[in-house]
Structure formats: C-alpha cells, structure tokens
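Report on one structure; see the data block that follows.
Only a single protein chain was left out; the remaining protein chains are all shown in position.
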C-alpha cells in the first residue's frame, strides 16, 4: 500500500515549484490544472503556443471569444501585459529555449528522460502530435505530471519507453501521485515521496532502481 | 561616337518600365534617382531593407526624423499604407522573392547575369557588403543601372566578372547610358539602343557578342 | 493604383485549379477563413493538398471541404480532435493521405517558404517516428533534423482588417498561421471583417504587410464583434447564445 495524492494536490505541488516571474506553458489536459494553484500574489506568465503570452483564466460563458483560445481550443482570457504573435514566432519562442517551465502529461517517461506522450502506437489509431514534440524540447525545465501507474497498474516510469517517443532526454522532473522524481545521469532520483511512499516501495512499484535525493 | 543619355533620363527610362502596383527596392546611389520619375498617378510601393514598405520622399530639413531612414541612412518619409517590420522579416521578404523589382548599381555584369557591385577587390580596401547580396538574389526582376563604360573607358558589361561577385546569374536586365540589355541564355540581348547606338557599335564598345531583341 | 479588394469570395478563388496545394489558416476554428473555404467548395477544385494545423472541426469550414472528397492529402499537426469525424472517417477508409508534422516544424517550414530559406535544422522531433527517414546532424553537440519549406500555390487566411494595399491586422489568437501562410503562397487570399481607408492602419502595428496579400474579400463583422469591439454573447463556435438564457437549476 502507498499513499497517493489527488490530482489537484499534485497540481498545487507543481505550482509551488514555479518561481515568481517564470514564463510557463501548461500542456493540454491535467497540466492545465496547475494554473488554478499559481499564487495570486505572484506574476507567472502563461504561454499558449497558438500565440499568446499573458494568458488568463477561462471567461464567463457570456464572455467567450472565439478568437481567444488556448492550445486545447478552450476559451481563455488575456491579462494586462499580454502579447500576441504568430505561430512561427510562438514556436521559435519554445524551440529557442525561452520558456522557463513547461508541464506535460505522459504515457511513459524513461530513466534517461525520454518522453512518450503523443501516441500509443495502437494500430488504426489516427496519429496526432500537435505541439507535443516542440514542448518536449522547448523549455529550460520540462516537468511531467502523471499518475505513477496506469489504471491497470503498469508503471509509467520505465527503463526505456515502449511507446513512440515525443522527445529524447528532455524531461527534467516527473511529478506523480506517489512521488516527485528528478532525472539524473544515474536515472530516476526520488526528490520527494508522498505519504508513506519510500524509495524502496517506489522501486517495488516500478521495478526500477531508484536513488534518493538525500543520498544523491 | 555614340549617344549617351543622362543619368536622370536613364532613371526615367527605368521608372517607365515599372508597372503600377509593383513592390520595388531601389539600391543605394544612382538607383534612388528612379524614385523621382515614378508617375504620380501610379502606386508603386517602395521597400527599404532596413524595415519599411511604403517609403516616401526625403522630408524637409526641419522634418528630418532620425528614426526614419532608408538603407543609405538618409532621411525619408512614410506614405499612407506603410508598414514597418524588423530586419529578419525584411530580408525574408527579399530572399523569399516577394519584391517585383530591385534596381542596383554595378561594377560589372557578366553575360550570364552575374553581378559584381560590392567590392573591387582592391588590396587594403575595407570590405563592406550590406544588403547587396540579398538584393541581388531577392527580387523577381533584378535591374542594373550603370554606365556602360567606366570613366577610363573599360566596359562594365563583360564575358565574366573579374571583380568579386555579388550574385550568380541574378541580373534580369541592364540599363546603361548607351542601351538597355536583357540577359538571355545566349548572353546580352540589346533591348533598346539609345540615339545612334547600334548592336554593332555596342559590340565594338564592349567587345561582346550581342544579339538584338528584334532578331531574338 | 493598388486595389486588391475582390467583389466576393467566389471571384477570389475562381482560378484555383485541380491538384493545387492550398495553405488554409486557422487553429481549430480561430482564424479559419470559412467563407473562402465555402467558396472553394462551391468552385469545385479537386485533388487538393491542404495544409492546416488541424483536419477540420464539426461539419463546417475545412471539415466541409474534406467531406466533398476533393482533398487528396492533408498536411497538419493535429488531425484527431473530438469533432474531427469527417477526417477520421476519410482516413480510416483510406480515402485521404496524411502528412503529420509537429506543429512548430509546420509553422517554421511555412515560414521558411515565405522567407526563401532552402531548408533548416530543427531540434523538434529528433529521435522520434516523425523524424524517420529525415537527414539529421549534430550541431554544437545537439542533434537536429533537416526540414524543408512548405510552399503553396494559394493561401486562404482570415484577418480582422485590411486596407486596399492588403496590409493586415488580426485579432487575438486568430492570428496564428495567417502571417506565415500569407508569405508562403504564390497567391494569398484573405477574408476580413472590414476594409479601412489607406492610412487607416497604424504602420507600426501592421502584422502582415500588403506585399504578401493578393486578394481581399470583405465578409463583414462576426457576431461577437460590434464596430470592431468585443461584445460577446456567442459560444466558441461563434453561434449566438440564446438571447434569454434559461435559468439553471430546479426551476425548469
């Protein structure tokens, strides 16, 4: 048995690691929850790759603007200090390493920091990548937010990804419902274990050789 | 003996060949004279590579704006319909083939359309290229405006350039004080001979095999 | 005199022949030039290659074009969406070809075409399926993959406002692919809400200079704008909300 934290708690945990003044891209899905936990007294500038820095929260239903959406094609708003730009400029911003942090979901993360999050490789599936590969290589720190295990109990942290890769050696840190892991040259390092998780219990769950940040 | 037309006449001759609605870059030096002869009832949009489309004439001395200059670093003005952009966008505009016409000076033009206009290769000279090489390859039609002969009587139209090249096979047409030449696969074609110049007299002056547009 | 305004969308797309490559602006619905796409459908050109970030939403715009069966190939980054049923069906039944390109490489390849770049080395996609068969190179210790420009015969884009020279400003995230597509096509056709007199756009704020624009079609204001200002009252698809929205909860 091990303690798992809820997704909103995990989002709050990630938000707490983002320094004031950071430029941040929150990927589609669970990572967007991080926005709800950014402290109101900090200025953290959100980037959406479809062409906006200074993205604000979803508007009231009557204020939805079809011209103002995020990368997930949801209605958003603009904050004072916002700026619009075209797609090539936006992805240049990412590819050029100007974002401080991006937070992404994952199917798998390998111990050398490879990320798989765009395709399960299932036959017949329609492939779609969007900005995933650009995001994976496009920030100074690439954080992954994911459950440690799939619903069927398979670890998402792996020695080597079996799903098609999104990016190679690109992940900085993995925030899971069980623990936070850094990627080090030696593999996964347990930075923080939630509840009664331990390095040993996490090793048992994942089948990986893990080291501890304290010992590292 | 042959008739030469004056530089202002030549500028007018070039201006007459530029269709309404063209996007045009006039190089530093003599080519800037062309602007004085563009018909006032046409809209020909002038580009200056330091970041402006819709460039207007030099302002009155009291209206000089140090932030509004052309590629020759002279004071200019902006016309209604103008747009500013940065250097990478401006040269992308050129390199991408969006300009209809550019007019350039030359030290030499070869019969295959090579242009030499940035360096005489003189020892000890300080090299400077600016936008010359970008302009040479950066318009649908590259017109050269030059005297046919140097002051010492050496032809500027040559079989092969001896000066360092600005661009290879890039010149469309050469407007000289003696005649207008097109560059064809066969070499120089006399498009229009001024005054008492003839294909034969021009051949004699330049030492080149020339063909005539009528015969071509 | 330069006047790039066409009388209607039909006239603006009339010379698009079969087999053409067409860049179509928009990210999902934002910035999608729906009236121009509708005109292309009515025009009837076939065997098209379409470049867009997506592969259509719902049954309108790009999705409606795909539904005609006249699109041979789609080049895009994200075809699969909750409302991409038209594409999904064509793809699953083998009736449409797909070239999947990471979004940033898609934008940069289009930009390269407009800027006269022959090819470029991108770090995006390195080591993935989408780089397979592509040249790669290590530069300063980092691996890159060689990507080529995406040029096109036509671009259909949407913008907010134009002058008759074709200078454009966009609106919010509807800008997306418009500026790079405008530069990458031999003929760029734009639909705008309105045309202002020459000099009516701030030269410092023009996003697409007119040199990149060939034809302008005025499609009039959209439901969520009045005199260019946002008034809201629509859903994300631009459909006006019920003017007297029902109260939520038990009362109904």
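Think of it as A, B and C in the order they're written, each chain with its own count starting at 1.
Definition applied: a contact is a pair of C-beta atoms (placed from the backbone, for glycine too) under 8 Å apart; a residue touches a chain by one contact, two chains touch by 3 or more.
Being a predicted model, the structure only gives us computed values, none of them experimental.
A.B. asks: Taking the entire complex into account, which one of B:91, B:175 or B:194 touches the absent chain?
C.D. replies: B:91
A.B. asks: Which one touches the absent chain: B:9, B:65 or B:196?
C.D. replies: Selected residue, touching the omitted chain: B:65.
A.B. asks: Identify the residue among C:34, C:169 or C:183 that touches the chain left out of the display.
C.D. replies: Answer from the full complex: C:169 touches the omitted chain.
A.B. asks: In the whole complex, not just what's shown, which of C:27, C:144 or C:177 touches the removed chain?
C.D. replies: C:144
A.B. asks: Against the chain that's been left off, what residues of chain C make contact? List them.
C.D. replies: Against the left-out chain, chain C lists 108, 112, 115-123, 137, 139-140, 142, 144, 148, 169-172, 202-205, 207.
A.B. asks: Just the residue numbers, please: which parts of chain A touch the chain that's not shown?
C.D. replies: These residues touch the chain not displayed: 20-21, 23, 41-43, 45, 47, 52-54, 78, 80-85, 88, 91-99, 138.
A.B. asks: Considering the whole complex, not just the chains shown, which residues of chain B touch the missing one?
C.D. replies: Answer for chain B: residues 48-52, 61-70, 73-75, 78, 84-88, 90-92, 94-95, 114, 119, 124-134, 137-138, 164-168 touch the chain left out.
Operating definition for what follows: only the chains that are shown with their structure count from here on.
A.B. asks: What is the distance, in whole Å, between the centres of chain A and chain C, each centre taken as the mean of its C-alpha atoms?
C.D. replies: The computed centroid separation for chain A versus chain C comes out at 28 Å.
A.B. asks: What whole-number Å value describes the gap between the mean CA coordinates of chain B and chain C?
C.D. replies: Roughly 37 Å separates the two chain centres.
A.B. asks: What's the distance between the Cα centroids of chain A and chain B, rounded to whole Å?
C.D. replies: Taking the average C-alpha coordinate of chain A and of chain B, the gap between them is 54 Å.
A.B. asks: Where in chain A do residues touch two or more of the other chains?
C.D. replies: In chain A, no residue touches two or more other chains.
A.B. asks: Counting only residues that touch at least 2 other chains, which ones in chain C make the list?
C.D. replies: Residue numbers touching two or more other chains: 111.
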